[in-house]
Structure formats: structure tokens, C-alpha cells
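Below is one structure, written out as C-alpha cells; the observations come after it.
A single protein chain has been omitted from the complex, and every remaining protein chain is retained in its original position.
Read from first to last, the chains carry the letters A, B and C; within each, the first residue is number 1.
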Amino acid sequence: MGNTFGKLFTLTTFGESHGGAVGVIVDGCPSKISITASDIQYELDRRRPGQSSLTTPRKEPDTVSVLSGIFEEQTLGTPICMIVNNKDANPKAYEHLKDVFRPSHADYTYQKKYGIRDYQGGGRSSARETVARVAAGAIAKKCLEKYGIEVLSWVSQVHSISSQVDPSSVSLEAIESNPTRCPDPNAAKEMISVIEQARKEGDSLGGVVSTVIRHVPVGIGEPVFDKLKADLAKSMLSIPATMGFEIGSGFRASTMKGSEHNDPFFTDNSGAVKTSTNNSGGIQGGISNGEEINFRVAFKPTGTIFKEQKTVDSNFKETTLSAKGRHDPCVLPRAVPIVDAMARCVILDHLLRHFSRKSY
Amino acid sequence: MGNTFGKLFTLTTFGESHGGAVGVIVDGCPSKISITASDIQYELDRRRPGQSSLTTPRKEPDTVSVLSGIFEEQTLGTPICMIVNNKDANPKAYEHLKDVFRPSHADYTYQKKYGIRDYQGGGRSSARETVARVAAGAIAKKCLEKYGIEVLSWVSQVHSISSQVDPSSVSLEAIESNPTRCPDPNAAKEMISVIEQARKEGDSLGGVVSTVIRHVPVGIGEPVFDKLKADLAKSMLSIPATMGFEIGSGFRASTMKGSEHNDPFFTDNSGAVKTSTNNSGGIQGGISNGEEINFRVAFKPTGTIFKEQKTVDSNFKETTLSAKGRHDPCVLPRAVPIVDAMARCVILDHLLRHFSRKSY
Amino acid sequence: MGNTFGKLFTLTTFGESHGGAVGVIVDGCPSKISITASDIQYELDRRRPGQSSLTTPRKEPDTVSVLSGIFEEQTLGTPICMIVNNKDANPKAYEHLKDVFRPSHADYTYQKKYGIRDYQGGGRSSARETVARVAAGAIAKKCLEKYGIEVLSWVSQVHSISSQVDPSSVSLEAIESNPTRCPDPNAAKEMISVIEQARKEGDSLGGVVSTVIRHVPVGIGEPVFDKLKADLAKSMLSIPATMGFEIGSGFRASTMKGSEHNDPFFTDNSGAVKTSTNNSGGIQGGISNGEEINFRVAFKPTGTIFKEQKTVDSNFKETTLSAKGRHDPCVLPRAVPIVDAMARCVILDHLLRHFSRKSY
Partner (left out) sequence: MGNTFGKLFTLTTFGESHGGAVGVIVDGCPSKISITASDIQYELDRRRPGQSSLTTPRKEPDTVSVLSGIFEEQTLGTPICMIVNNKDANPKAYEHLKDVFRPSHADYTYQKKYGIRDYQGGGRSSARETVARVAAGAIAKKCLEKYGIEVLSWVSQVHSISSQVDPSSVSLEAIESNPTRCPDPNAAKEMISVIEQARKEGDSLGGVVSTVIRHVPVGIGEPVFDKLKADLAKSMLSIPATMGFEIGSGFRASTMKGSEHNDPFFTDNSGAVKTSTNNSGGIQGGISNGEEINFRVAFKPTGTIFKEQKTVDSNFKETTLSAKGRHDPCVLPRAVPIVDAMARCVILDHLLRHFSRKSY
């Protein structure tokens, strides 16, 4: 339960990190969208471990197989199933986790909820599950391109290092220009330094991903419960390691006055209604107002660290644990394509919901 | 579309602020729960305007009528319909809003989405819609009481005034002890002062509501997309004027190291597994771990202010606007029962989802 | 649970037969559809008891109140809540049913499912619940008129009396020309006779309602599970007292050969693709093919009869029961507007689903 997301454009995902495969069925995709396997692989490669010295050196090629829904490089309107096989795991590598609960991981909660768990690499709770989201997001991206809608995410903060980025002008090129996915080169340099330091210490670091969505038409989003900001919030808090979400002015709004915060309307040269500020983050009353949509997502430092930690075993006896193997000291750079993917799925889903009555 | 919330315990709401009534159908409520109209009215009275000098002096008695689903003060297991009639409105009082878009309200987005809007008092986008949520939440509260699950929210910040509150010991009595619903008496006093000042200036103030949920059993929440934190985030961002949500350590986690953030497990005297810190906010892998659940919700200052603002009219001509009538300078105190209600609905819905297999 | 129907055009209903009211929230209705209370009342009057000598002489005016979603006789795109108040019931009239289970009614199953039931007039299981469906169907009807889509149902069989009706030419006038709602005047006459006879005997009669849906565009219906025929089947079997559904050739298809059953395609004078027969009932592969949609629904004789029947009481002791009060000997004429309503809701829902990608 809980493995399907969306109302009209839906993703249903499956897969344990060390089972046969991870993958997704995308349902509700419009027909006749041009898409190739390399469009999907491009996004998976952005998420893949081992792409830079900052991320885990684990080698996972993560090659996608498209099993259905695309015919002669066009979508059929039928379900698109995409899978990525897992590499043969060495079960012995995980023997030491069979009877112990890793702190701030899902081992304990899964065991209590289900009475059973796949202890190899986190099983279903592994961030490897996000492969499926990224594959689905690549489909959504191609659909959104028809409308010129663009979603761009970047790392705006790592631990104490903040960046200066203008959401209105930031480009994919700038984001991809260095392994941190922070488009502010000075901040990126500092981020690399603190991440490398954390790796040496066997520790991990949190951070923030920021997102801008451009060219969303006015009118997308469904009051009352399915406000666009509400569905974006849900999609982001469904990503592993996320701790917070804010839209537009976000938590800063709590310290503001209405006279500062309100976004005055005006009419631009083309006669279009615009706002002169964008504290609303592009959404008013839960519905897009034609301005850029801006949000930020907080990530905790990953739970897997090499320092020794106190915990309990499956007999509820106290013990200690230190991570083995190869892990990211900071997941932020690899979180960027996941945030992109979820945002794209939400926007496309709501676009289709809106169209259902628009064309009426 | 978008007016139903929940999977097994669902609320479907209706109503424009100046139409015939606002209300809700609650479906999926377990049978044989004892509930009276006064249980529901108690929560509605907490949300009602005019309850203190801090809120709008508008008089809305908001008396609930239960039309179905409760028989001899017990739930039947059938849909519970509750309505609150709107007072006779004076349409002339809203004539001045017919052709102008209030800044940072939903007038413009509704007009563009639907091609029509009820301009009287915000229509469907009015916060009056939350009457329905509070009524539904009162039903959820009675169901949760069977399990000893308790949800408590309070105002933790108004503009620049923060408070010191211990989530583990805060009580309903302390929260209700003053009109701010801030249980820290010193902060409350300052909050009253800044709110009164804002009223005098014809301005409005933002703030933060904090929530603790106690005694949630281990195992509630559904990976992957319907993580408990994800559904809480959605429920909160669906409330009017919300700009952000954070669970546990929240945005602060982004500045932390794993060795600081991880919550070590230990076994308490009763043999139960506990964590010695609670940065996870009671949720790990999207599933409750038995600790208290803690979250915070940011509210913007309300859009309705008495200061003159720039805007455009329905012909896209630029104009100015000043609010008339009676409005809250700070909605935070009245937001508390709404946050309570949504949190209760989410927890109950997930409890029922969990039970569907537990009993299996 | 189970009180909401539809995916994009949804109805959520509430109400016990002798509670405060019965009603419905319609969500997902397109905006700017012209509709008046009398459009809704017209359909409710067709369902109302006491409209002819054939139906129960109970007087239920069933006057609808529209509480939301319609503004200046146009839909707002927001939820439309419609309620019909129940007349003050005399609880004493139902005392004799408090502790006994009526055969072939839902008393026993509700009691076992919920551990409680409203024994007055069947409570939630009463056919009075269909008031809500008919009100919702009246909204759907107005929406479908924009596309020239027409739904017509009639009584095609009562007990052993069959009728001769041409689905392609049958009209609302013919259907409404006599109290049986059978447009074949000869059969109607015989039906009146057998219904009057059953009333005298204190017995009840089953029958069949037939439906034609005209001018549905090609392409409506969603493979695989949400085939148009599947959703029509569900909608019909959700009506009280229904026992069967068949589309096109229906059960007769089971005795046919492919060479007889296949519907050959041809091109008509306008260049449109048509089929020369319509055994498919207008649906192929779950999707409308542009031909008329034809289906039939079987109704059992109502459970409430005046003859003495064997049953058990709430202590599981055997006893006997005879109905009191005023009841329909044959519900078929009043079932017609209910079948109309559900069919309209299904077609509109699927039309909107199709549009969500069509406009893409």
C-alpha cells in the first residue's frame, strides 16, 4: 500500500535494493509523445552512484529496460513499464545487519510494521527505490516540454554553506557544471571542501535543494485538498531523508507583515497580469498564478556513517554499529534529479487534471 | 475536483463562504464510536470568529447540524454529514470586490481557472471552508481517543516573537489559557501586543503553529509515497495561508552532521525500544517509531489588510484596493484547531490503513 | 467507506431513510454549466413515491436544496451539495423491525458488519439513498447536453410481460406516456394489470430496465480495468435490488458464433466508420465505437411483501414477519430515473477522463 502516486498521471513503483530489480509502471501518459530510452537513461545517469568523487564509489550502471507502452519511439497511451535490474548482491555483505537496527534508518519500523524485512541494503526502504521515480520523471519531462514547462533543481545549501543563485536565470548548464550541482561556483567550491572533510571523518552532511518551475500556465492546481503546493509538499516529503518543505517565502513568511508579503498585481506590456513580487511562490489559493513556482526541500544528513553508534539488536539488546562498505557522505547532489522527477510528475498530473475540464 | 481527503477515513467538503452552507461528509468512520453534537461543537467553537479580542469581531455562531451517520449518539459506520449554515449575507457588502482581484488572494487564479467566481467573501477559497475540516477532525478525535492517541497544537511564533514550549509536557489547558493559544505566558503577552499593534496599523502578521502527537503505535505510515510525513505535509499545505512544513529537526537538519542527527536506539526499563533523541520527529522510513511526532507549520500574514494596495481589475486595468469590514490581523490562534483537525484525520486514516493488514 | 463514485466527476452520498436528510456532494463538475433547481427537481420528481397508482402512495415531496457550487444559475466548478430533508418520521412505526431481520433485506448483514443499525425504514440500506444519485445525475445530464449525449432508460419487462421497443427511435415522451415507463403501449397495459394483481396479493414483481445512450463520441472508456462496460456494470449493480447487467448482445452472445456476432465495419455516406450490426452494444475493447450504447439491468422483486415470511430475530430465534405500511409492488417504473442517473454519471466521468489527454 502506498506505492502509487498521482491521480491521472500515476507512477506505481516496486523493488528492494537487493531483489531482482527496481522499476515503475507509469499510467496515464498521453499518447504520441516522442521518447527514447536515452531520454530516460540521461536522468538515471544523473542519479547514479559513482558519477563523481563526491558520491559513493559504488558502481551501479542502472541501465533502463522499457518493457511496454512505447512503440516506434512514441508513447502508446498504455502503461509504460521500466525496470532496472539490480546487480548480483553478495548476501554475506549484509549478514551483520540482519539482527541489528541501524539508527535513523527504517530497519526497526519496517520490522515492527511487517514482522519481516529484507535486511540487505535497506530493502524497500533503500534510496535505490528512487531509480523508479527518476525514470517516471523522465517521461513527465518529455510531456511537459510540449508546453514549454521547465523544472530545474539545484543544491542551494550543504551544511553551513549557503549559495547565491537567481532562480529566474539559473540554467541546467550551471547546475551540471560541477559535481555538487550547486550553480554558485564559490559556494560549490566550499561545499566540495566540507563534503570531503565529512568523508574523512566518516560522517555525513545535510543540505537543501531549491527548485524553480517555469512557464506553468495560470490555473493549475485543485482546491481544496489537492492544492498545487499540497501535492508538491507530499511529493517532496515522500523522498527519503527529507525533513521539510517550503513554498515561496516559506518559513520566512511567518516573520513578515501582510503589507510586505502581499504580491501586488500589475499588467505587463503584453497585457498579461503579473505580480511585482513573488512571495506566493507562483501559487495562490492552491492554484498557479503564472509566476515562477519556487520551493525548497530540506534533507537530513544520511543515517549511514562510519562512526560507531549506539543501537539495539533484534532481541532489543543494546549494541553498537559502524557502517561498512561505500556510502555517500552527502546525498544532496544525487537528490537533485529525484526532486526534479517528483516535481515534474506533480505538475503533469495537475495539468492533465486541469485539461479534463478545460477542453470541456 | 480535489475536495476529498483521505483513503479509508475520508472527508469530502463543500461550501462557499456566502452560499447556503459549508459542510462535510465523513466516510469510513468505524461504527459504534460514541459522539455527541457537543463534541463537534466544542472544536467548531475553537475555530469560530469573535472568540476573543484578537480575532475578527464578526459574529458567526457556526452551529453544526448532523444530518446522518450518528444514531442514538453512536456512529453507524455510514457517512456522517455535518453542515453549518451561513448567515444571510449582504451581497452589497461585496460589490466592490466583484471586479477587482485582491492581492495574494485566490480571486485571480479562480477567475482564470474556472472563468467564473463567487466574489462574495472569497467564495470557495475563503478560510470559512475550514469549518468542514474542524467538524471532521472532531469525529477523528473521538476515534483516536479509543487508542489514547492525542494531538495537540499551539502557536509557537507570531512574527518575531518566539516561545519556549516543551512539546512533551504541554497541555490543552496551557494552550487554551490565553487568546493567542501560545502556552508560554511571556511570549503570549508579547504576541498579544504585536497583534494589537498590527490591528491598529491595518496590517497582518504571520506565524508558526507547532504540533505534538502522542502515543501513536509503532508501524503507522505507508512507504513509499504515502509516508506518514508526506501525508502530514500534504494535509498542512492544504490549509489556507500555509507556506511551509517541517518534521522533527526540519530545516535545521540541513545544517547538521549524521553523527549529531542520528537518534540512537536504546531499551527502556519496560523493555521497549526507544530513541534517546528525536530528531526524526517520531517517523523513520515514513513509519511511526513510537516516539512523539513533532512538526511545525508556517503561516503567512493574511492577505486582507486595510492599507491601500496596488492591484488590477477584471479588465486587467491597474487600480488600488483597501479592505473593508472586519478581519483577523493574525489567524494563528484560529489556525490551531484546523491543524489539530487535519493531523487527526491523517493519523486515523493511517491507523485504519495499518489495521487492514494487521488484523490479517 | 464506499460512498463515493467516479474518478473525475464524483458523487459522495449520505443519509439514512429516517435521519435528518439524504444528499450528495458532486465534485469535479465543469464550471459555467447553466443549471437551475428545477432541472434537478424534474428528475427527483420522476423518482418520487406517489407519482402514480402503481407506486407506493407514500407522500414524499423530496424538495431539493442546493447548498453550494451554483452561483447565479451557473456551476462554479466547486463542489455542488444538494440535500433533501426527510419528513419527520414516526419512530414507533418501526418498533416492530428493531429486533427482527427482514428476509432479503440488508438488516442482518448491516447488523453483523457494523454491530449497530438504524432499523427505521432500512436506514442507509433504504432505496431512499437513490435520491442522492438522481440529484447528481441531473447535474451530469446538463453537462452531457453540451455534447448532445442523450441517455434514455425504460421498463422493458415486468415479470413475464416483455415489450417490443426500438432503442434507436424510443423517445422520452413515449417512456413518460404511462405510469409503467414502458414505451410499448400494449405491454404497458399488461404490466399495469400484473402489477395491480401483485399489489392485491401483497406480493412484489421483478423486471428489467433497458437503456440506450446516443451520440457518445468514439474513444470514451479506459482499458484495462476501467472499460466503459465495466464501469457501467459496477454503477448498475450498485443500485439496490439489481441482480444482473448485460451489454449489447449480453447473455445471448453466449449462444452465438463469431460469424454471427461480429459487427462488420463499413463507411457511411458521410465517410464515417460505422458497424452494420451492433452486438457489441457500442463498446469495443472497453472503448465506445460511436454506435449507440445499449444495456439491460435485471431487478429482483422487492423484498418487502405483505405475505407472512419466516425469519429470525436479533436473538437468532425463528419468527415470522409481514410488512406493514405502504410499499411499491414493483419498483421498476421508479428505477428508470435511477438507471438514467448512474449511466449519465459514468459517461460524463469517462468523457472528462478522455478529455484530460485529448486536449493534450
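The criterion applied here is as follows: a contact is a pair of C-beta atoms (placed from the backbone, for glycine too) under 8 Å apart; a residue touches a chain by one contact, two chains touch by 3 or more.
None of these values were measured; they are calculated from a predicted model.
Participant: Touching the absent chain in the whole complex: find that residue among C:G19, C:P183 or C:G303.
Facilitator: Of these options, the touching residue for the absent chain is C:G303.
Participant: Looking at the whole complex, which of C:H18, C:R46 or C:R124 touches the chain that is not displayed?
Facilitator: Checking each option in C:H18, C:R46 or C:R124, the one touching the absent chain turns out to be C:R124.
Participant: Tell me, which residues in chain A touch the chain that this view leaves out?
Facilitator: 1-4, 8, 10, 12-16, 19-23, 25, 27-28, 31-32, 65-69, 71, 74, 76-81, 83, 113-118, 123-124
Participant: Please give every residue of chain C in contact with the chain that is not shown.
Facilitator: Where chain C meets the chain not shown: residues 1-5, 13, 101, 103-106, 108-110, 112-113, 124-125, 129, 157, 159-160, 198, 203-208, 218-219, 221-227, 229-238, 240, 242-251, 253-267, 271-273, 275-276, 279-281, 284-289, 298-305, 307, 309-312, 316-318, 353-354, 356-357.
Participant: Mind pulling the chain B residues that touch the left-out chain?
Facilitator: Looking at chain B, the ones touching the missing chain are residues 7-8, 28, 30-31, 77-78, 143, 146, 223, 351-353, 355-360.
The rule is simple: only the chains that are shown with their structure count from here on.
Participant: Roughly how many whole angstrom separate the Cα centroids of chain A and chain C?
Facilitator: 46
Participant: Which chain C residues sit where two or more other chains touch them?
Facilitator: Only 8, 28, 31, 77-78 qualify.
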